[in-house]
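A single protein chain has been removed from this complex, and every other one stays in its place.
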Amino acid sequence: MTPFVADVLIPAGKIVAVILYPMVMVVVMIWLERRVVALIQGRLGPNRVGFQGIAQPVADALKLFFKEDIRQRQADAFLFNIAPILVMFSSLLAFCFVPLGEPIRIGTYTLTLWIAESPVGLLIILGLSSVSVFGVIFGGWASNSKYPLMGALRSVVQVLSYEIPLGLTVLTVAFVARSMDLVEIVRRQESAGVWYGFLMPVSFVVFWISAVAETNRAPFDLPEAESELVAGYHTEYSGMKFAFFYMAEYAHMVLVSSLVVLLFFGGWLPPLGGVKALAFLHAVPGFVWYLVKIMFFLYLYVWIRATFPRYRFDSLIRLVWKWLIPLSLLNFLAIALVRFLL
Amino acid sequence: MPDAASDRFEIRQAVDQLSARFPGEVLAVAVEKGETAVHLGKKGLILVLRFLKEELGFNALEDIVVLDNLRTAAEGGPRFTVLYQVGRFPAAVRLRLAVAVGEDEILDSAVPVYRSADWAEREAYDMFGLRFDGHPDLRRIYMPEDFEGHPLRKDFPLQGRDGGV
Amino acid sequence: MTEDLSKQPFLLARADDLITWAQKNSLWPFGSGLACCAIEMIATAAARFDIARFGMELFRASPRQADLFIVAGTVTNKMAPVIRRLWDQMPDPKWALAMGNCAIGGGPFPTYSVLQGVDKIIPVDVYVAGCPPTPQGLIHGLMTLQEKIARSHPTKEILDPHARRSL
Partner (left out) sequence: MAFKEIDLNMGPQHPSTHGVLRLKLAVDNEVVLRVEPVIGYLHRGMEKLWESLTYTQVVPLTDRLDYIASLSNNLGYVLAAEKLAGIDVPRRARWIRIVLVELQRLASHLAWLGFMANDIGAMSVLLYGFEARETVLDLFEEYCGARLTIHGIRIGGVPRDIDAAFAVRVRKVLDGIPKWLGDIRALLDENRIWKQRTVGVGRIDAADAVAYGLTGPSLRASGVDWDMRKALPYSSYDEFDFEVPLGRNGDVYDRYLVRLEEINQSIRIVRQALDGLPEGEFSAKVPRVLKVAPGEVFHTIEAPKGVLGFYIKSNGTDKPERVKMKSPSFINLQSLEHMCKGNLFSDVVGILGSLDIVLGEIDK
């Protein structure tokens, strides 16, 4: 294993993998969403383009690529162009810190299935995921027309107020696992034998609700409310810029689902890992379990979108300030007490 | 035909009270196909409407119909007839008030009495050019602001004058 | 492809195929309905006739993200400038489908306030007759539009901007 291979080829390969991973997941996610929503609504969904419509997202992306790219005269040029890049960039960058599985030993070299492992990986991901709010704000505000402006204002208030319960519940996990490093958290869950999702159900539920709100997904999709604000903050975007917003939303969903799986459902651990009788489950590589769990949560996203009506703005804010934040505070207090007593 | 005995009695009673209260205004009363039409003078219209609404409880002004009798009117006869379709519900009593109006005479607006007359009068203005004094905001309702002429007049061609855009 | 490839520059022909395949299979209609035909358009997108199979069920509310403008209903003189402005706001490779007799030629309304046909203000690619056309009729119109897109040559436009959009 010459240093050249170890220092250049493998990291380069990993970087390509980390970029490809969300892209593939986004393509699968777009197809999954349109098919699942269709089946819930009693219709077929795209099944003509490619096998069972799997090439549909590819066709969409390619078509958007060849669309004319319109920017309004009165739109603020710099902010208008930077917004989609910011939204896309923050989601992709966060994927570098998401570990995909246990390190694999190949001969003498251990291949680590992530790019950067830092003791504060969790914090960086949360930070990056709130950077995408800037993209939404710039996009809505720079388009200089009323509906996007309202969409941007709504998303500012919504995402900022949902950051607090998100942060608090993540804090409880870090508190119990005594580390902010995601790999460490998963190992802790393995040694503890029980996943944090079952240990702290309240944290999981509050985290999941604020995660859905964080990614502007139904029933919290007020910033891009189709029936009220025409198309919300990305009304003025067309062509590839709109594709960035469209894909960034899905990438953000995949990111948040992988966070939920890592924090609360033991990342790549097989279910009931400790039980000796189910030892054969370890034969299945960790990455597969990880993917199955993520797909479940992505399915949950789509399921929620197809069933619930949309919140009104004031009930949305009342929900977070009157319910989620006090709940997460109490939950954090309870867990601190339990740990102190044990 | 809903002209059950009770309806007829209530309508006749209402009409009798009306002509007793406004002898000068009520010009003629016609009953045709079970519907009663009262022809009124122009001046007393609002007083009659208010009397019907407050005392006799005719709580609904269902419709304002404008007729252009350009060809049918006798020489020098009034160009337009404005019909106020008034009803009392749920007792299901219905009355029609007819007012004759010349080409550029101004009628008093019924909005102070019946709020639902607002758009009906704007439509009458837009389609026939009838002006209503006291209407809060008399503008065209269907046609674009810069449209000249009043389409529903008999002398307005069906295809319009300037051929559209 | 119907043309013989010898005349067509080989590389561009392949690029044309790819671009038109993508444009054909992800036609996002513009969610604007005017009158009765709009109800049949929605019924076409609903569960029974489901144009989602062709990838068209994303009715974009904003003209910026739509490729196909289905003019579904009567275009009155008061609405005509609005339709024209919406058409101009749509990004370029865009197509128009005149749905219903009113959009094609004024339909049953030869009156002072109706524009006798939407092709007086926007270039229409496909006309779907009917008052309102049945969902099957609309789907047939959409499929003819897809064939029309498959025959077009977008690369010729990219290389030579003056070339009018070849039919």
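Just a few scattered comments:
Residue numbering begins at 1 within each chain, and the chains themselves are lettered A, B and C in the order written.
In this section, contacts are C-beta pairs under 8 Å (C-beta built on N, C-alpha and C of every residue); 3 or more make two chains touch, one makes a residue touch a chain.
It should be emphasised that the depicted structure is a prediction, and the values quoted were computed from it without experimental measurement.
Here the chain not displayed is in touch, across the complete complex, with A, B, C. The hidden chain makes contact, of the residues A:V212, A:A225, A:M253 or A:I294, with A:A225.
When you scan C:V82, C:M143 or C:L159 for touch with the missing chain, the hit is C:V82. Mapped onto chain B, contacts with the missing chain fall at residues 1-2, 32-33, 35, 37, 59-63, 65, 67-68, 72, 83, 85, 89-90, 92, 94, 96, 114-116, 118-119, 127, 140-144, 151-152, 156, 158. Contact between chain A and the unshown chain involves residues 37, 40-43, 146, 150, 153, 218-219, 221-222, 225-228, 230, 306-315. Interface with the hidden chain, as seen from chain C, comprises residues 31-36, 38-40, 42-43, 46-48, 61, 73-74, 76, 78-79, 82, 86, 108-114, 131-132, 134.
As a convention for this text, only the chains that are shown with their structure count from here on.
Comparing the chain pairs A-C and B-C, the larger number of C-beta pairs in contact belongs to A-C. Note: the chain lying farthest from chain C is B, by mean C-alpha position. Each chain gets one centre point, the mean of its Cα atoms, and the points for chain A and chain B are 64 Å apart. Rounded to a whole number, the gap between the C-alpha centres of chain A and chain C is 36 angstrom. Our note on geometry: chain B versus chain C, Cα centroid distance of 46 Å, whole angstroms.
Chain A has no residue in contact with two or more other chains. Across the assembly, chain C contributes no residue in contact with two or more other chains. Taken together, the chain A residues at the contact with chain C in this complex read 34, 38, 41-49, 53, 55-56, 58-60, 62-63, 65-70, 226, 230-231, 234-239, 242. Within the complex formed with chain C, the residues of chain B that make contact are 142-144, 151, 156-161, 164-165.
The touching residues of chain C, counted against chain B in their complex, run 77-78, 80-81, 110-116, 120-121.
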